[in-house]
Every structure is written in C-alpha cells, then in structure tokens.
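One protein chain omitted, others in place.
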Amino acid sequence: MSQARVMLRVIRVDLGYFFRTKWLLLTLISLNLSDMLVAGLVYTKIMSIDYLTFFAPGVVVAGLFTASLDVGRRVHLGLTEGVIQYYMSLPISVKLLAVSHLISAGLAGTIYSGILLAVASLLLPSLISLSLIPIVASMFVVSMGLGGVAAVINLISGSGDRYWQFAEGVQSLFLGFSTVFYPVYAIKSVIPSSIVNFVKLNPLTQLAEEIRASLPTEHTILQPYELVVSSFVLFMIGFLCYSYIFSEVNKRGKL
Amino acid sequence: MKKTLFELLIFDLKESFNSVVYVSYSWLYFGLQFFAYGAIITNLVVSVHNYFIYFGAGLVVLSSFNIASWAGRRFVEFAHEGRLKYLLCLPVSRRALFIEQIAHGVIVNLVRMAPPIAVVLAVNNSLTTFNLLGTLAILALSAIGIMGLMLSLSVLAFKSFDIYSAIVAALSALLVRFSTINYPLSAMSGAIKSISMANPLTYISDLLRAFLGIDTSLLANQSYSIAVIVALAIGTLFLGTYFMSIYVEGVKST
Partner (left out) sequence: MSYAVETFGLTKTYGSTVALDNLSIKIESNRIRVLLGPNGSGKTTFLHLISTVLRPSSGSALVFGHDIVKEPLKVREMVGIAFQEPRGFWRHKPKHILSFHAAVYGIDGEERQVRVENVMKEFGLWESRDKKFMDLSGGQAKRLEVAKIFIQKPRLAIFDEPTAMVDLDGKRLIWDKIKELKEGGSTVIVATNEVREAEYLADKISIFSKGREIVTSSLSELKDMVKGGDTVEVELSGSVNDDILSKISSMKGTYNVRKEEETRIVANVTRSEDWVPLFFQTFENKKIRILSIKVREPSLDDVFMHFIGEKDEENTV
C-alpha cells in the first residue's frame, strides 16, 4: 500500500482545516486587507516613507505565517484530541507523516498569501509580471519553513493549551526581526548587529525583499539563495521536531 | 453561595497563574515589543512627538485588551470542553457566575499589566503612585467593558463556535486597527477617523496617554473618554448578565 496515498489524505485534511469555513477565511483576508489599507494609509501620513507601498508586500508575507501556524495548530489539536494516535495506526511512517504536515503548511501558506498577493497587485500593479512565478515558488518554500517553526511551537507547548500564546510570541519575533514591517536601515539603528544578521537571514525578509524587488521604487537586500537555505534549515528543524513528537507519542502514548 | 463563588474565583486565578514561566514570558514579550519594535517604528515616525511613549501606551492597551478578550473566550472554551455544564450545576446564580468571570478577568489583567505599565511610566519619568493607580484603574474599568462584550458575544458560540471565532477575531482586529492604539486621530481621515471616534479603545488609549503627558492636542477629550469607558463597563455588564441569565442554559431561567 502506498504511503503517498496516506500523505495525500493527511495533507488534504490539514488544508481542509485551514479552509474549513468561509467565514473564518473571509475574516482573515479582510483583516489582512485592513492592515494594508488602514494601517498602511495612516502610517504613511506620519512616517518618512511611503509606508503603504512598503507595507503591502509585508502583509502578503505575514499571511504565510497565519496559514502555516494554523496548520501547526491542526497538529496540536491532533495531539490533544488523540488523532495522532490514530495516525500512528495508519500505514505511514513517522517521517513521512512529519513531511506531510510541512507540505500542508507550504500549500496553505501559498494559497492564502496568493490571495493577498492578488489584492496587493491591485494596489501595486507593477507586481504583476513574470516575477510572480518565482515569488509564488518562494512563498511555498518559505511557508514550508514556517511549518517547521510551527513544529517547534508544538514541541514547546506540548499537549497544553498554550499553542497560540507561544505562536504569537514566535510570530512576533520572526516578523519583528525582519524587513516585513520596517526597512533594514530603521532596524540597524536600534538593534545590535548580531540580530541584524538574523534579520537578513530570516526567510521572511528574503521573501518580502523578493516581492519588493519587482517594485521599481523599492531598494532591496535580496539574496535569493539565502531564502532557500534558511527555509530549508527551518524545514529540517520542523522535520526533526515533528519526528521527535510523533516518536514520543509512539513511545510514551503522549507528548 | 458566596463561599462557592470565592472558591471558584480562587480556582480560576490559580489556573490562570499556574505557569510562572508563561506569565514571565508575557512580560518579556511586552518588553520586546516596546523596546525593540517600538524603537524601530519610532525611527520612522516623524510627525508625532515622543512616539515611543505614545506607542508604549497603545501597547499597554492592546495587551490589556488581549488579556480581557482571552478571559472572555475562555468561557466559551468551557462550554465546548464541558466544564460549563459543571459550573451551571453549582449552587450559584448565572448572574453571580458572570460576575465571578468578570472579576477573574479583571484581577488577571491588573496583575499581568502592572509591571508593563510601571515600565512605560518609568521610561517616561512619570512613575508615581498616583499615575500607576490611575492607569490601573482605567485598565480595570476597560477590562470590565471588554470582558462583558466578549462574554455577551459568547451567546453566539452556542450556535456555532466557528462563527463566534470569526466574529471575535474580526471584531478584535478591527477594534485595534480603527482606533488610536497605534496612530493619532490627526493622522486619520474620512471613514477611518469616524469609526475610530466611535471606538472605545480610542478613548481608553488616549486617556492612558493623558496620564503619560502626551500632547493633548493629539488625544481625544479626557472627560468624554472617562464617560465612554464607564458607560462601556456598565452597559456590557448589564448586557452580559441579561444574556447569561436567559441564553446560557438554552431556556429562560426561573
């Protein structure tokens, strides 16, 4: 029996969870839009830069986190509701189960942020170009890496009910120490140089810069290979975390 | 009944503070947002004087709002975990149970927010007992209002948890965006400004800023702010107790 079949089903279930209600999805999208249109517009009036143009790509990148963390939340629910034990009885290895959840995160992030990207393109028409294809591919790669971050949060929060609290903190760290919301020069003047290196290596920075690179007015610090490398590192960390979590459930019956 | 309520309150508080790590983490998280993100964004803001403190006050209100929302949502989770059924069979009235939930939320809010407020006051060189107690009083009143709102909305959750989650998420986020938590009214225009002026969070944030000595020309009128916060607290208390006594068990209580 093919393990691929089980993988596909697990991925489908994960995606089904994120896109489970049109209400929730509409709400999330409208929130991101209000971020772009309200916060972006108002901040533009009190800031020294055209914040709307800077911020719209940032919102697209932040959307990846929303989707990837929600898939992580699905795994968390699986742990607390006992479904992971059911998965353990299915013909799929622990490693492929881990990979399935990471791919789910990649797909959920790409689909969700793809919608945001489409909206951002209405605001910033120069985004619509051939560069969209590598951008979407990068979104998938980064989103899988963020799935790895969700795995780490799952490991930290265990079977307790703190998943979202920890997720909020981790999300804030990744978004805050990136150029998603602020340009790198504003960060450099406040943050120690060692953390600035983290900002540059952060895959969110790389993706935000990749999107901004297609805007004629924006200067970027894009290093495309760093995006792949840093996302892969996060993916591997996530893979190890999920493998560990599932092995623990297999060994002890719980995390 | 009083003893049962007290026991319930103690039980809830112990549960909310059982993780020292988590409470410390929430303070660290506040510190990170204030000192790192606040400082970065202050670098970019050119037309608001002392934006760092302006941002700090907004962050205090945002954190307090999140705690109050969490305490309200917790009640809905009780319903779905089955704990509510147990609570409803205890010898306490629905109304008293509602008040107990509010009291729990307010105490958690004050304990969790006292150190961050003290930090912002200290950075602003305005840490006095009067200012600390004054800001905590504003937060306590606003926590009652926000919790009352969330608990009132919990009636929706008995129909569909998904709809409730969507409405609460949307409402929370919109309340934050269409308010002066992050930016002053003077930077807004049109519909954004009109909605923000009808938003209680605007008045909570700006009243707090008045204690911090932020330029009052940037803020909403203080007397008006106090009236809005008190009205919100009283209004949602009435609304919440009404909903609680009528809808929570699905039939009108006797």
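A and B are the chain letters, set down in written order, and residue numbers restart from 1 in every chain.
Heads up, the rule we're going with is that a residue touches a chain if its C-beta (ideal position, glycine included) is under 8 Å from a C-beta of that chain, and two chains touch if they have at least 3 such contacts.
Fair warning: this is a prediction, and the values are worked out from it, not measured in the lab.
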Quick one: which of A:L25, A:M88, A:I115 or A:I237 touches the chain that's been left out?
-> A:M88
So which bits of chain A touch the chain we can't see?
-> 1-3, 5-6, 9, 13, 17, 20, 77-78, 81-83, 85-86, 88-93, 250-253
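Following the convention adopted for this analysis, only the chains that are shown with their structure count from here on.
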Would you mind pulling out the distance in Å between where the CA atoms of chain A average out and where those of chain B do?
-> 28
Sort out for me which residues of chain A touch chain B in the complex.
-> 20-21, 23-24, 26-28, 30-31, 34-35, 38-39, 41-43, 45-49, 51, 162, 165, 168-169, 172-173, 176-177, 181-183, 186-187, 189-191
Chain A partner, complex, touching residues on chain B are 19, 22, 25-26, 29, 32-33, 36-37, 39-41, 43-48, 51, 162-163, 165-167, 169-170, 173-174, 177-178, 182-184, 187-188, 192
